[in-house]
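For this view, one protein chain was removed and the others were kept in their places.
Labels run A and B following the written order; every chain starts at residue 1.
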Amino acid sequence: MTMLVLCDHDRGALADASLEALTFGRDLAARSGVACEAVLIGSGADAAAAPLAAYGAEVVHLAAHDVLTDFGPEAWGETLTQLVASTGASIVTACGTDRGNEVLAHVAARLDEPFVANCRQVDPSGDAWPVTRVQWGGSLLEDATLTAGCRILSLAHHAVEAAPAPTPAAGTVVAFSPDLDSALARTVVTDRVVLTRGITLSTAPVVVGGGRGVGSAEAFAPLEELAGELGGVVGCSRAVTNNGWRPHSDQVGQTGTRIAPQVYIASGISGAIQHWVGAMASKHILAINTDREANIVTRADWAVIGDLHQVIPAITDEIRRRRG
Amino acid sequence: MRILVCVKRVPAPGARINVTADGQAIDTAHLGFTTSPHEECAVEEAVQIAEAHGGEVTVLTLGPADAEEQLRYAASVGAHNLVLVPIEDVDWDPQRTAAALAAAISGIEAAEGAFDLLLFGNESADAGGFQVGVRVAHALGRPVVNGIKGIDVGAGSVSARREIDGGFEVYEVPTPAVLGVREGINLPRYPTMKGRLASKKAEVVVVGQSAEAGGQDRVRLHRPVEQVSETVILGEGPDAAAAVVDVLEELGVLA
Partner (left out) sequence: MSDFPERANVVVIGAGIVGNCLVGHLARLGWTDLVLIDKGPLPNPGGSTGHASNFIFPVDHNKEMALLGEQSADQFRDMELSVDSGGIEVARTEERMHELARRMTSAKAWGIEARMLDPAGVKELVPFVNEDVILGGFYCPTVSVVDSLETGTTMRREAVETAGCRVFANTEVLDILTEDGPNPGDRTVTGVVTDKGTIEAGYVVIACGVWSNRIANMAGAMIPLVPTVHQMADVGPMDILAETNNEIGYPIVRDMDTFCYERQSAGSMEIGSYGHRPILHHPDEIPSNEEAALSPTEMPFTPDDFDDQMETAIELMDMLGDAEIKYAINGLLSLTPDGMPCLGETPEVRNLWSAAAVWVKEGPGMAQVVAEWMTYGYPRVIDVHGADVARFYEAECSDEHIWSRAEESFNKVYGIVHPQEQWEERRNLEVSPYFSRHEDLGAMFFQARSWERPQWFASNADLVERYGLAEREVEWDNRWWSPVTTGEHLNLRENCGVVDLSSFQIYELEGPGAVEYADYLAVNRVDVPVGRSIYTPWLTMDGGFHSDLTMMRMAEDRVRIVTGVFDGGRDSFWVRRHLPTDGSVSFRNITRNITTLGLWGPNAPAVLGQLTDHDLGQEGSPYGSIIDIDLDCGGVKVPISLFRISYVGDTGWEVYTDWDNGPALWDSLMLAGADLGIRPTGGGVYGSSGRLEKGYRLMGAELESEYNPLEVGLARPRVKAADFIGREAYLAAREKGDPEIAVCTLTVEDHTDGQGRQRFMMGGNEPILTPDGDRIVDSHGRVSRVTSAGPGPSVDRFLLMSHLPTELATPGTDLQVMYQNELYPVKVASTGAVFDPDDSRMKG
C-alpha cells in the first residue's frame, strides 16, 4: 500500500512546503502502515528529487510529458490521478499551498472522492479517520471525519516544521509517463511576468501607516521616506482620509484596503477597530505611539513609545547609516 | 458575455469567533453576514467585464433563505440576475455543494444558454475547502484555474493572471471557462444608495437541488488555543531607532 506526497517545485527548485508535506506524510504513512512515496511532476522536476530521500521518500515518482512544460493544474491533477491508479495509492497528500490544494482538488474531482484541505492533525484509524483542519484562515479549527476509498488531504502550511527523517529513506527514482490529452495544455502556464513596479498597499512587503497623530498632509513626507528605504508604501487611517491628507486609496481598514505585509509600521495610529480590521492580517506589527495603552500598541509585536515626528526620521537615518 | 458568479453567505466576525454550544456552527448572535471576500471581488470583476464588454451577470448562491441578502447586495453593485439554491442545513460538505451547483448551473444553461465564464472565489472565508470551483468545472467539463488576480477577456479565451512570488503566471484559457478569483483582483465598489434601493426590487429565482453527502463529515468546531503575545517595547523616542532597525533586519525587510 502506498501514500503519494505531491512535492511542488518551480522549474526544478523544490518548494520548502514540500518538505513539510513529506515530514507530515512519512509519519502518517508509518502510522497507516503504508509506504511514503513522493511525486514530482513536469520538466526539470528531476533537479528537485535529491533532498526527498532524506525526508523519508521511499520512492520518488518523476512524471514527465510533453504537456507538462510548466505548472498546469488540470495536467498535474490528471497526472497524479493516473499515478494513484497505477500505484494503487490509498492516501494522497500535499502541502496546503495554492498549488497543493488546487491539484488535490483536481484529483478528488476526478476520483469522486472527498478532499480535506488544510489539516493540522490526522488520525489514521478506523473507517472514518478523525481529522482536524483549519477554518477561517486559522481562527477556528474543525474536527471532521474522512471516509473514502482513497484519502485525499492537504497539510495546513506551517502546521509542521520540515525535518529530515531519523533514517534516510531509499528515495528510488521511478519515471512515470502519464497518458495526457494535449487539450490539457489549455490550463498550463503560458507566460510569466516578473513584477518590477507598482507595489500596492495590498501587496507591499512593508507598509508605513500614519494616523491622526501625523497631523497634516505635509507631515507624511518622513513616512514616505521610510517606506522608500524599505521598498514599501504608505498607508493611513480613516481619520487621515477624512481630513483630506491622503487619498482614499491609501486607506487601510474596513472601508479601505486590507493589508498583509511582512511588517506594518503603524505610527500615530490609535488602532480603532475600523482600522485594525484592515491591518490585522499583517505578519508583524511595529507601533509608534505616544500612548502606551493605545490599542495598536497592545496588539503590536513591538512598540516604540514616542512622537512619530522624531522616531520615524531617526529610523530612516539609522537605516541609511547602516547601509553606509 | 454571460457570466455566472457563485457566492457564499458567511458571517462577518470580529477578532474572536465563538462557536455554538453544539459545536456545529459559528455563534452568529452578534454578527452580521457578508459575501465571502474573494467572491465579492468575483462579483465586482464580473460586473466590470460586463460593463466593458457587454453581457449579463448572474449571481448564484447555495445557502439558507437569508442568503437572499447577499444576492441583493450583488444586485446593488450591478449584478443582473439572482439565483438562490436553498438549503436547510448550516453548511453542505464540498462534494455535495459542488454537485448541487453543477446541477443547478446545468439547468440554467439548458434553459438560457451556456455561460462564457463561471467565477468562484478561490476558497470560502469560513469553511475554506479549496475545491468547489474545481469540482464544478470538472463536472461541467470546463477548464479551471484558481488563484486568479487578473482577467483580460479575449476572443474565445480569457487571459488570467495568478500571483506568484515576484510576479505573475499567465494562463490563456479557452472559454467557456471557470476561474477561482482571489481578493486583490480589484477593489469592489460599494453599493450606491440608488443601487441598494433598486436591488430590493430585483427578482430572486429559486432553484431547488438535492445532492448526496460526501465523505467529509463535521464533528465539531472549536477555537485553537490562543497564543498570547506580549508587546515588546523597543524603547522611547528616537533613541529606539537602533532597536527598530535591528528588528527590521531580523525580518529581512532591509535587503
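As a convention for this text, a contact is a pair of C-beta atoms (placed from the backbone, for glycine too) under 8 Å apart; a residue touches a chain by one contact, two chains touch by 3 or more.
Remember, predicted model here, so these are calculated numbers, not experimental data.
Contact with the chain that does not appear here is found for just one residue of A:T87, A:N101 or A:T241, A:T241. Touching the missing chain, out of B:G32, B:G54 or B:G113, is residue B:G32. Touching the missing chain, out of B:L197, B:A213 or B:V232, is residue B:L197.
Against the chain not shown here, chain B presents residues 12-18, 29-33, 69, 189-194, 196-197, 200. Along chain A, the points of touch with the absent chain fall at residues 212, 241-244, 248, 254-255, 270-274, 277, 291, 293-295, 298-299.
As a working rule, only the chains that are shown with their structure count from here on.
In whole angstrom, the spacing between the mean C-alpha positions of chain A and chain B is 18.
Within the complex, the chain A residues that touch chain B are 10, 70-71, 73-74, 96, 98, 101-102, 104-106, 108-110, 112-118, 128, 130, 134-148, 154, 186-195, 202-203, 205-206, 230-232, 249, 257-258, 262-263, 273, 276, 280, 284, 286-287, 292, 297-307, 310-311, 313-315, 317-319, 322.
On the side of chain B, the complex with chain A involves touching residues 13-17, 19, 23, 26, 93-95, 98, 123, 125-131, 134-135, 137-139, 143-147, 161-164, 166-174, 180, 183-184, 187, 214-224, 229, 231-245, 247-249, 251-254.
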